[in-house]
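Only one protein chain is missing from this complex, and each of the others stays in its spot.
Then we have chain A:
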Amino acid sequence: MTSHLDASRFTQDQQFEADIVIIGSGAGGGIAAEQFAQAGLKVLLLEEGAYYTRDDFVMEERWAYPNLYQEGAARKTRDQAIGILQGRTVGGSTTVNWTTSIRTPQPTLDYWQSEFGLKFTGVNELTPYFEKAEQRLNIKPWPVAPNANNSVVQHGCEALGWQYTVISRNVNGCANLGYCGMGCPINGKQSMLVSTIPAALALGATLISRLSVRKFSWQGDSITGLDAVAVDQHFQPRSDIKVSIKAKHYILAAGAIGSPAILLRSEVPNPSGRLGKHTYLHPSLISGALFAEDINGHAGAPQSIYSDQFVWPDSDHIGYKLEAAPVHPVLMATKLLGTGEQHAALMQQFNQLQVTIALMRDGFHPQSQGGSVLLDNQQQPVLDYPITDYLWQGARRALMSMAEMQFAAGAKQVLPIHHDARLYNSWHEARAAIERLPMQKYRQTVASAHVMGGCNMSANPAKGVVNQQGRHHQLQNLSIFDGSILPTSLGANPQLTIYGMTWLNCQRLLAELAKV
């Protein structure tokens, strides 16, 4: 039985039929594939990326970024002011993420209830589904001591009396290598690639990789089919091989840039005007710190400690979460400042470099309404995300907090990743300098690893694309199960939210389909 097909090997056009077709194999699509396969439905799982597995994962960025990430890990917002790390491979971003697993913060759910009429109580209670996902993916607080990179976050917080938490990770037999971002070479990470997808395939689901879904056909209130094309060896859509697929129910799980793009290309009904709008990024600031001793930020679990000291401020200011980020040659070389000798000198201190990031919780303020997914001339998505003054003010405060924490943990020097900054020798010096840094795009480096929104859920069809169950407000046989349905960012790394919410929504959908 062939349960995996590589569309790039098709030699002629193809047609498929299924009960359920799932577009995208990341956190949403992966969970859904197993749920529907377990229910005995004929499932077709489509993925634009390739089906790479542990033997392919060579722990080198030069292979991982072009082969496992969207746009070679060089995806940028429209004006190129924000870099976006997003997976594009079987397992989606779960194959390359840093394993941090956090339930949806209660204040975020409360905000959604007040703003979007979403109630996560009774049959929509998420807690049992978080528990199921945690059990399925072995999500537990990391029992091993944090690596030196994460210890800095812990020690800085301890010295300052700031809140911090040991991170729960979806790993089983983790060897503490530190290369999660390049694909786990020992199947320790319980990504969709090694858990739900193989389980779904064993239950009879079919996976088609290297297939780019271009558009839906629809009529009235129903999707009638979808058109897809094979991609070439560089993951560019080809025009020679076409694939058409029909299903009873369509599940879109192509991520918060990919899912809106497919719907925009399909020109589906959009009475709320919110399709592809209100896309959130957790725009993130970076602060480097040099220590006397080796940090070796490339070794060990990449994230094991976070601080929520500033995520939910009492004031109107934007909140931000503090985490460590792993230190690998390409990741660092592209983010460190300067050129020529200045850059080379920083790179030579690679092993003494600690990296902290601050993820801003966007989407909770009138001046933080996110970005918009647009289509370029090739009909490929590009995210326009203007950075408002409100966000820039948060960025400055975040740089301050990170520098203060790094010095409190014993840093010799701190380097805010801003093109007008330099190495500062004390918290006093850093604070004075950060106060004066011009907060402008390009000068201030901003990055993102979490894309959310663009097909937001809302009880009221006038204020969203899908309902609380992820079902499209206008197209009855379309559900969206991925980060695109989130009405704001989360203030937490998103994978566990998507796992739990998708699991719940799969059960609700199965119950509704059984009634038909």
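Please note the rule applied: a contact is a pair of C-beta atoms (placed from the backbone, for glycine too) under 8 Å apart; a residue touches a chain by one contact, two chains touch by 3 or more; residues count from 1.
To be clear about the criterion, contacts and distances are computed from a predicted model.
Participant: What does the UniProt entry say the missing chain is called, choosing from "TAT leader-containing periplasmic protein", "ABC transporter permease", "Carbon-phosphorus lyase complex subunit" or "ATP synthase gamma chain"?
Facilitator: UniProt lists the chain left out of the view as "TAT leader-containing periplasmic protein".
Participant: From the list A:D6, A:D19 or A:E71, which touches the chain that is not on show?
Facilitator: That would be A:E71, which touches the missing chain.
Participant: Any idea which of A:Q236, A:Q367 or A:N460 touches the chain not displayed?
Facilitator: A:Q236
Participant: Among A:F350, A:Y385, A:F407 or A:Y424, choose the residue that contacts the chain missing from this document, as touch is defined above.
Facilitator: A:F350
Participant: Using the touch definition from the top, which of A:L109, A:L375, A:M439 or A:A459 touches the missing chain?
Facilitator: Checking the options A:L109, A:L375, A:M439 or A:A459, the one contacting the hidden chain is A:L375.
Participant: Against the chain that's been left off, what residues of chain A make contact? List them.
Facilitator: Interface residues of chain A facing the absent chain: 59-62, 65-66, 71-72, 74, 76, 78-80, 83, 177, 179, 185, 234-236, 298-299, 329-330, 332-334, 339-345, 347-348, 350-351, 374-378, 380, 382, 419, 442.
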